[in-house]
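Some notes on the structure that comes next.
All protein chains of the complex are present and in place, except for one that has been dropped.
For reference, chains read A, B and C in written order, and residue numbers begin at 1 within each chain.
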Amino acid sequence: MSVQVQAEDFDLGAEVRAAHAGCLRVGAVASFVGYVRDLNEGDEVRDLVLEHYPGMTERALERIEAQARERWTLDAVRVIHRVGRLAPGQQIVLVVVASAHRGEAFAACEFLMDYLKTQAPFWKKEQTPAGARWVEARSSDDAAAQRWGGNG
Amino acid sequence: MSVQVQAEDFDLGAEVRAAHAGCLRVGAVASFVGYVRDLNEGDEVRDLVLEHYPGMTERALERIEAQARERWTLDAVRVIHRVGRLAPGQQIVLVVVASAHRGEAFAACEFLMDYLKTQAPFWKKEQTPAGARWVEARSSDDAAAQRWGGNG
Amino acid sequence: MIRIAYFARLREAFGTDGEQCPLPAGVADVAALTQWLCGRGGAFAAELAAGRAFRVAVNLDMADAATLVRDGDEVAFFPPVTGG
Partner (left out) sequence: MIRIAYFARLREAFGTDGEQCPLPAGVADVAALTQWLCGRGGAFAAELAAGRAFRVAVNLDMADAATLVRDGDEVAFFPPVTGG
């Protein structure tokens, strides 16, 4: 399975090795890891809880991967998104894309992150000194997804 | 040292961990690994030898890093480029960029690769069934570097 | 019967992660189902009012106001997503 939702941590190095997989046609692997920050909207974040919609989330991620594979020639795609309670400094999300050439690997990796941010049903609740709060969606994320054109 | 030219292989996972370095302000690490392909310009590549200009190459990479840091707010940058004899499937180059936000990490990572491809003095000589040949510079690499504007 | 699921802020506001109920009379699309839920008043009326930012999925796919709702469907209401 190339997309996965899990509570467990992941290992970027192992995922990139698996994406390259000794495939001698692959010249480029672009990857992204997102981390919990200790600050959001100016407030200290003690930890956060990631909720998702089991079934729909995986389906949304698979659809986003399929869109990337339609746009670019990719040899491997890997998306892992964690759920549950995470502390600042911990890894949240990984995207790895292997391709013959770097332009396609970079574009697809950024596209996957932009679409994931706006299309995949995950929600973050932060614990701050002032109490818990649901993170609000950012219009900058919508703008990032919209620059790829299409209807998402 | 954040830029390095070496014969030895590198470990992406370790470099990304070092770039994040438990810094709780970092929300995004974008990275790129380039690999030797077994095919170039339609010919089988048995191995290649990477030559560089000691002293100038490191200086060029440091200058490219400085340009990236002027353009974007980055928490860490790491560039490793290998030299010497490399076989298909082996890692050639690594770029890792840590930033608060993903847009800056992605942009800087791609910028560093585009500039490295056109500005850093490395030369590849391929061994093919028809004999050894120097790889020719690609106009697509010049175009990729030029889209960032400025004079490189 | 239809299954209605709530996530994140809506789950907390409604005090439940979902419910199962017969397809309400006269409800054939997302717009009508939303209006029917608003008719309950309280948190439903407040969270699902026109102009509030929420999303709807039908059978695990993103939907809009015109998406049809049929007996046996799963309809989910949730806030704009904030993963990644």
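One rule holds for everything that comes next: a contact is a pair of C-beta atoms (placed from the backbone, for glycine too) under 8 Å apart; a residue touches a chain by one contact, two chains touch by 3 or more.
As the structure is a computational prediction, the values presented were derived from the model and not from experiment.
Within the full complex, the chain left out of the display is in contact with B.
Which of B:Ser2, B:Gln90 or B:Thr118 touches the hidden chain is settled by the complete complex: it is B:Thr118. Although one chain is hidden here, its contacts on chain B can still be listed: residues 34, 50-53, 55-56, 59-60, 81, 92-93, 113, 116-125, 134-138, 141.
In this section, only the chains that are shown with their structure count from here on.
Fewest steps needed to get from chain B to chain C, stepping only to touching chains, is 2. We define each chain's centre as the mean of its Cα atoms; on that basis chain B and chain C are separated by 49 Å.
Shown for chain C are the residues in touch with two or more other chains, namely 84. The residues of chain B that reach two or more other chains are 102, listed in rising order.
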